[in-house]
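Below are the C-alpha cells for one structure; questions will follow.
Apart from one protein chain that is not included, each protein chain of the complex appears where it belongs.
The chains carry the letters A, B and C, assigned in the order they are written, with residues numbered from 1 in each.
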C-alpha cells in the first residue's frame, strides 16, 4: 500500500508556511551558457516556495537572467574562474534576489534610457531598464557590483 | 534551392542540471510545532531539486524531523530565542543536511542501542538510531551540537 | 495534521492518523487515547492508511500507549502501514511488540 506524497496540505502549526523565511545560495562560474540553468533552478524553487507562477515565469526569470548576464559579462568579464554569487531570500512578503560579481562595479545612474526616441533601435542597452521595469524594488551596493531585486509575493 | 525542410538546433549547456550545486539555509526558533513545516519546506525543495520521491518522503523527512527535534529539545532546551540552524547542500551526487543547535553538545557514542532486548520496549531513545539507519552518512562536530546527514541522490 | 476518531460497531475506537505522527502532535494522540481509556474504552485500533511519516517521538507514544492500554486490560492493534512505515517498525524491532494488520478491516476482525 502506498500513500501519495502530500506535503503541506494543512497546517495547525504555530506559523504558516510563508512565515518561515529561508534562503537559497549558489556560486556560478561566469559562463553565459549557465544563465538558463540558474534561472530554471531559482524559478523552480520559487514555485516550490509558493510564488505565483506569473511572477516567476515572467518577472523573476527575465530580471534574473539580465542580472546574471551583466554580472558575468561586465563584472567578471566572462572569466570562468570568477564567480557570480546568487542569494535568494524568501521572506514573508517578498523575495529578494541578490546577485553579486567580482568586478569593479559601475554607476547605474549613468545608464541612459533605452526607450528614448534615438535609442529605441539600438542593439543593446535594455537590460537594466528591463530589470527596473519588472521588479518591485532595486538596490545597488555602493561599488555597483552587487544588486538586490525585490519581488513581492503577490 | 536546396534547403533542409526542418532543422533543429539543440542547445547543450556546459553542465547539466544536477551539476549546479546550491544550498538552502534557514534559522528556526526552538518550537517543536515548527518541525513539520521545516521538514515540509526542505522536502519540497529537495523534490524540486530532483531527489527521488521515496528518498525524500521517507529517509529525508524522518531523519530531518529527528535531528530538528533533538536540536530543539536537548540542544536549545526549547528556548525559542535559541535557533536551530538548518543548511542543506545540494551537491552533484548527494545532499548534505546540516543541523546545528546552540547547546552544549553530547557524545553520540554513549547513546545505547534501542534495539537491544532490554530496550525495545522503552518509550524513547530511538531518534539517533533512526537517523543512523536512514541516512548514508552521519557526522558530528567535536562538540556534538552540530551534525551533518548525507543522503545519496539515488 | 489531524486525527480522526470513530467508534465502530464492535466497540473499537478507530483512530486515523492523517498526516504526520511526530514530536509536534504526538500529545494529541496520547490525550485522545487516555481520555477514551478513562471513559472505559478498551479496544483501540490506530489506522495509518493516511499517515505520511512517523518519527521516534511518534513511535515512543505508541509504545507508551500500548503499555497503558495493556495495564488497563485493553487491546491495541495497528493497521495500514505502508512500506516506509513497515520499514520503520522493522528497523526499531517494534514490529515484534505490536499486533499489526495489513488493513483496518483485518484488524477489526481480529478483536
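Some observations on this one:
Operating definition for what follows: contacts are C-beta pairs under 8 Å (C-beta built on N, C-alpha and C of every residue); 3 or more make two chains touch, one makes a residue touch a chain.
Predicted model, so just to flag it, every value in this text is computed and none were measured.
Of the listed residues A:62, A:85 or A:150, the one in contact with the hidden chain in the full complex is A:62. Residues of chain A that touch the chain left out of view are 32-36, 54, 57-58, 61-62, 65-66, 69, 73, 114-115, 120-127, 129-130, 133.
One rule holds for everything that comes next: only the chains that are shown with their structure count from here on.
Centre-to-centre spacing of chain A and chain B amounts to 26 Å, using the average Cα coordinate of each chain.
Centres computed as Cα averages put chain B at a distance of 27 Å from chain C. We define each chain's centre as the mean of its Cα atoms; on that basis chain A and chain C are separated by 47 Å. Touching two or more other chains at once are residues 5, 13 of chain A. Of all residues in chain C, those that touch two or more other chains are 1, 24-25, 52.
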